[in-house]
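A single protein chain has been removed from this complex, and every other one stays in its place.
Moving on to chain A:
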Amino acid sequence: MPDPVLRLSRFTRRFHGPAAPPVLDRLDLTIPAGEFVALLGRSGSGKTTLLRTLAGLDPVTEGTASLPARRAVVFQEPRLLPWKPVWRNVALGLPGEAAVTRQRALAALQEVELSHRATAWPLTLSGGEAQRVGLARALVREPELLLLDEPFAALDALTRLRMQSLVGELWQRHRPAVLLVTHDVEEALLLADRVLVLAAGRLVEDLAVDLPRPRRRAAAAFDTLRVRLLATLGVDENGHDATARAA
């Protein structure tokens, strides 16, 4: 097994002071280099909170976290600077000479098939294009750990499918470790080596997905895993809230 790029140990996060109930409660998590991990969980379960810590946006106050130096994030919204053309957004904060960073930015844009929009203003992009720029901006940093917080949630179904396969391809080419936060069980099973489920501040599921790639939704094994994950999330196959019905 390759060395882990990320190691969390008894990581706890509370808002509103040290006496408040924790949103994340003594989490242990290790992600080996190059592994694609999907993180599922109900709304409000703390997925974004975890991701923000891994991104270095929030301090670690309880427990320990060892993070790789090269990390990159794609947020739920593109968060592009509207006053900089697309390629400058991609090159934002890259160290080195201007000519070199420009070349790198253009190469990253080519990988997400947006070379023709390199000089466009971000506000003229479609939602899918803007997210692809976000992806290029993350990739250009050659991250060891790529953090994706529901990057496709706001996209229409067709664009989402294309983005999913794009992310899959880029991951296979560059092999960063990935933590993908998503609500979509199928998306998790299509892309991830491992699926985690977060509930009540704990990781209640850590499921290895040993399906051959490229994955097919129609495969029987795929469906078995899907039903299992949905059950863990407390939703039955028809989308009803299983816990509520039981009560």
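In this section, a residue touches a chain if its C-beta (ideal position, glycine included) is under 8 Å from a C-beta of that chain, and two chains touch if they have at least 3 such contacts; residues count from 1.
We take it that contacts and distances are computed from a predicted model.
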Which of the following is the UniProt-recorded protein name of the chain this complex doesn't show: "Cytochrome aa3 subunit 2", "ABC transporter permease", "Transketolase" or "Oxidase"? "ABC transporter permease"
If I consider the whole complex, including the chain that's not displayed, which of A:Lys84, A:Arg202 or A:Arg215 touches that chain? A:Lys84
Which is it among A:Gly17, A:Pro59 or A:Gly93 that touches the chain not included here? A:Gly93
Determine which one of A:Ala55, A:Leu114 or A:Met163 touches the chain that has been left out. A:Ala55
Touch residues of chain A, complete complex, unshown partner: 55-57, 71-73, 75, 77, 79, 81-84, 92-95, 121-124, 137, 141
